[in-house]
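The structure that follows is given in the form of structure tokens.
Only a single protein chain was left out; the remaining protein chains are all shown in position.
Chain naming follows the written order as A, B, C and D, and within any one chain the residues start at number 1.
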Amino acid sequence: MIIYKSADWWEAFIHLKSSAIIRKLFVRVLWIGAYATLVTASDMYFHYHDHITVDKEFFSFLGIMLSLLLVFRTNTAYDRFYEGRRLWGHLTNNCRNLAVLLHARLPVHDQQRRTYLARLLSSFPLALDGHLRTGVQFDRLDEPTAGFREQLRHVGHVPSRISALLQEFHEQLLREELILPTHLLTIQRHHEALLDVAGACERIKQTPIPFSYSFFIKGFISVFVFIMPFNLLDTYQLLTIPVTMFGAYALLGVEMIGDEIEEPFGKDSNDLPLTQMSTRMRINIHEILGVPVTEEEKSLAAEQYSVVY
Amino acid sequence: MIIYKSADWWEAFIHLKSSAIIRKLFVRVLWIGAYATLVTASDMYFHYHDHITVDKEFFSFLGIMLSLLLVFRTNTAYDRFYEGRRLWGHLTNNCRNLAVLLHARLPVHDQQRRTYLARLLSSFPLALDGHLRTGVQFDRLDEPTAGFREQLRHVGHVPSRISALLQEFHEQLLREELILPTHLLTIQRHHEALLDVAGACERIKQTPIPFSYSFFIKGFISVFVFIMPFNLLDTYQLLTIPVTMFGAYALLGVEMIGDEIEEPFGKDSNDLPLTQMSTRMRINIHEILGVPVTEEEKSLAAEQYSVVY
Amino acid sequence: MIIYKSADWWEAFIHLKSSAIIRKLFVRVLWIGAYATLVTASDMYFHYHDHITVDKEFFSFLGIMLSLLLVFRTNTAYDRFYEGRRLWGHLTNNCRNLAVLLHARLPVHDQQRRTYLARLLSSFPLALDGHLRTGVQFDRLDEPTAGFREQLRHVGHVPSRISALLQEFHEQLLREELILPTHLLTIQRHHEALLDVAGACERIKQTPIPFSYSFFIKGFISVFVFIMPFNLLDTYQLLTIPVTMFGAYALLGVEMIGDEIEEPFGKDSNDLPLTQMSTRMRINIHEILGVPVTEEEKSLAAEQYSVVY
Amino acid sequence: MIIYKSADWWEAFIHLKSSAIIRKLFVRVLWIGAYATLVTASDMYFHYHDHITVDKEFFSFLGIMLSLLLVFRTNTAYDRFYEGRRLWGHLTNNCRNLAVLLHARLPVHDQQRRTYLARLLSSFPLALDGHLRTGVQFDRLDEPTAGFREQLRHVGHVPSRISALLQEFHEQLLREELILPTHLLTIQRHHEALLDVAGACERIKQTPIPFSYSFFIKGFISVFVFIMPFNLLDTYQLLTIPVTMFGAYALLGVEMIGDEIEEPFGKDSNDLPLTQMSTRMRINIHEILGVPVTEEEKSLAAEQYSVVY
Partner (left out) sequence: MIIYKSADWWEAFIHLKSSAIIRKLFVRVLWIGAYATLVTASDMYFHYHDHITVDKEFFSFLGIMLSLLLVFRTNTAYDRFYEGRRLWGHLTNNCRNLAVLLHARLPVHDQQRRTYLARLLSSFPLALDGHLRTGVQFDRLDEPTAGFREQLRHVGHVPSRISALLQEFHEQLLREELILPTHLLTIQRHHEALLDVAGACERIKQTPIPFSYSFFIKGFISVFVFIMPFNLLDTYQLLTIPVTMFGAYALLGVEMIGDEIEEPFGKDSNDLPLTQMSTRMRINIHEILGVPVTEEEKSLAAEQYSVVY
């Protein structure tokens, strides 16, 4: 994700180079510029714009209809982006609350259990980060017990396994009467949030906007942009080229940005910084439970990169 | 559901053949093309476009109004589609959490109870899949106990019956003190999610957009498309035919896609892959509870078909 | 509610006769046609269209503004319609879950208590149906105990009374230790959903869109339709009549359908089939609790009428 | 709030006089008519419309942009109006459910406690009504104990105090074992809804739409309406006056209605009938707990005034 101050227009232009999608958009606009040049040039020889009259109101109506569809599509894509962020925020809140509750129950000097819990709980967001991206990076997980990573490697659904280990830990605390049944009820609510978030992120990842709808919009834009220079020729002559490019910028831009942000768990420059968030949760959980982390790890979470993943 | 990468325009065109609704849309657009040809041809003889003037702004306003209605309609249809997906995601989460909780309480080697639970719980999504489509396919359900399928065949509402059996299982665990009352409270929350999802899916299925509204929009589009070639004749002459077809593509497309996605439980190519999701839940539940499934079954759930149901 | 298949355009036209609001819309459009005929006819004598020029863009802008307001209004009305449906779905889910929980706790052969519960719980949706429409039809309620109907006749708010009786039943079960305190907690959640749904339905019924807003839109449409033929006269001459009627169809249709669906508890053809839903809940509750119902009653709930209430 | 039937256009016109905001709108439209008359009259002498050409498409675009902003603003205002209504409905539901639960636990003949509870609970909505309007009217509150009103007069936040007294009552019941700990859990959920509703209503009241936004829209409309007659002069001459008034009606109307309904707790004719709702809750609570109220009080709550507060 690109960190920026939204009110500063100038900085926005500087940051431009970090955004792959904006660069891709400019490339496409250039291609359409080439196409418009072709149309305009051939028109100079064949003068077909003398034979074509254009119903400008009709194309204006079609353009507005297309805009409405695109805005609806962006809206939907943004909702998915923001739901992804909301889910990771929910994960943060529940990890913190779980740590706060167990901190107050675990004996102050029981450093062994505190360390076990801090490491197990911290490994959940890190594992989910990998699970949603290219696969769990087992080397980055803390090991609450020796062989933990090895054990996870043979598991189909890693987040479920970590959740089950945590549940076994709660039951163990209950059996040793370190927590009362009444605590378990609250713990369960925080605990089940882990798999709820995992499931909801999987949903966002696996369910793009329906194919027909996506295809329909792409078809609509393609034809609209293809026709555009013919509609503008008689009014603009040579200026048709930049005007077509501006129109294409507007239409393609909305569509492409929608495509990018609707799956917020990748590593595009607009995607959510899952790794940074996981690291922050890890530091938080350790601090609350009183388990030390190295200064270097702390700085990793605190630092504000201009582009973070 | 068609699995695709939304950012790739070229792949979108390739996948086209998998989408029944897009094919159907093209057929309708061809028919309207035929109608526009008829109008244009007869105009060559009767020259009625000399006698008609058109208030283009008025039709532009009506077109924009129609677009607004269609976008609202698509919005509503998409919300229903996505609510359906959200509900099945909720089902997945609650099945997993239920399995995690009971895994930690059931004795590690009590393979009999673990198998019973895994099979009974897995049969719920499979039964719901059938219940929402053409009827429960009893042969596909696991049998926790012999005669289970036979027993269900005589039941009016199968999901309620499976839920009741599960409830009896919880009560049995409580009686044998394998779970405490405090566990039951959490179990209940996950358990009641099953029937909540079933009821909400039934709601989506049984309550289309109100008839008057659907009829009103269909009437509006029909008249609008019928008038369209007459509005375009004096400007476009022969080009009226492709322009009318483009306009019809835009209007009919939105309406038809809305109609298709508003009921996401069918087996159209844009509908939700209920069967795949049920199979995945089944594998998940078995893995969490430590009940083995065959490799073949695992592959069934993991594989990414290009079109899945 | 009219049951239909939304993707079938032809069936939609056939079903037309069942929709009172669409018929009413056609009548109003005819009246406006008569008015447009009057304007056109008088124009033939007085030729006032020679003296009027029209700012078509200005009226196009006003028309689009009106469209936006109407779409917003429809949106709001549909939300209320769908919230009503959602509430009754919530009621169904909670009745089912309550029945499932108590089925697992009540002794299998305690037919007396099962019958009492099935009848008392079933009477809630039936009473709410009447409460939201023209008044509770006491004859349609089951009698869990003799004199039950008579007792309810003297009560101000019938759903509250049934809820209180159910609460007394739960307390009785607790006193006889047929349920544990832990069960009561879950039961309470399902139980309180009954009055929550009742209160929310009352809210929808008692709070239409604010009067000023409704009046403002009606005033806007009236003036707009009144001016419409004058705007179209110079372009269309005799064709002004059908074009005005088409414009009026579009504007009045959205407004009228919004008015109808915003109160979904009446007996208009687009309203929710409360009675059918109540009957289905009744069958469901009886089946889950193992209390027999006659085949005739079952068929009542199962059948799919083309228009249901 | 004005009670009306939204589908009846004629009644809407009759009710007009009850709506202060619509009257205010008409006055403003008249003033703008006077301004348009001035512009038109002075144009007859100076003929400046000969020197001005107008880019009608540009003003159409600005008008549509303004419409979009206004519709968004109305949407927001309506959401606040409806959230207010939803909150009071939530209050009703929780008061009823609390009364139902305690009715089933309190001994049938313990008329003293029933009366205390009915009066204390009923005083919450009445106090909140005053708190949100001009200040609590202590004389209208029931007195559960002598001196209750006097005691409240010295309190900064009255609803919090009533909530605290109610909490003390619950604790007293627990101490006397009239309720079990398990009941307290459910009671707490209903009980905390009281302060949740109070806080949310305070939020709606204290947080209008941000000032910049409100100012920006008012500035936009002012300039737009100021320019409007100059844009229409060359087309309409004398007809500029009514056409400007119609345009102003549309723009000012949406803005003014938005301003009015965004704070639904006043005593404008579109505001929520808080007092009527409080009285209804009072009757309901007394009926459920079996505490008699006079017939006169009942009729107060039942009656449907055409304008209620």
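Following the convention adopted for this analysis, contacts are C-beta pairs under 8 Å (C-beta built on N, C-alpha and C of every residue); 3 or more make two chains touch, one makes a residue touch a chain.
All values derive from a computational prediction rather than experimental measurement.
In the full complex, the chain left out of view touches A, D. Of the candidate positions D:Asp50, D:Asp110, D:Glu150 or D:Glu171, contact with the hidden chain is made by D:Glu171.
Screening D:Pro107, D:Gly135 or D:Pro210 for touch with the missing chain picks out D:Pro210. Note that of A:Ile241, A:Ile257, A:Leu274 or A:Val291, the residue touching the chain absent from this view is A:Ile257.
Residues of chain D that touch the chain left out of view are 52-55, 57-58, 60-62, 64-66, 68-69, 72, 76, 155-157, 160-161, 163-164, 167-168, 170-171, 181-182, 184-185, 188, 192, 195-196, 198-200, 202-203, 207-216, 218-220, 222-223, 227, 256, 259-260, 262-263.
Within the entire complex, the positions of chain A that touch the omitted partner chain are 1-2, 4, 6-7, 9, 12-13, 15-16, 18-19, 21-22, 25, 56-57, 59-60, 63-64, 67-68, 70-71, 74-75, 78, 81-82, 85-86, 89-90, 92-93, 96-97, 100-101, 103-105, 180-183, 185-186, 190, 231-232, 235-236, 239, 243, 246-247, 249-251, 253-254, 257, 260-261, 269-270, 272, 283-284, 287-288, 298.
Basically, only the chains that are shown with their structure count from here on.
Relative orientation of chain A with respect to chain C corresponds to a rotation of 145°, obtained by superposing CA atoms and rounded to a multiple of 5. Distance from the chain A centre to the chain D centre is 39 Å, each centre being the mean of its Cα atoms.
Taking the mean of the C-alpha atoms as each chain's centre, chain A and chain B sit 24 Å apart.
Listed for chain B are residues 57, 60, 64, 68, 181-182, 185, 260, each touching two or more other chains. Chain-to-chain contact here is organised linearly: an open path runs through the chains from one end to the other. By the document's touch criterion, interfaces exist between A-B, B-C, C-D.
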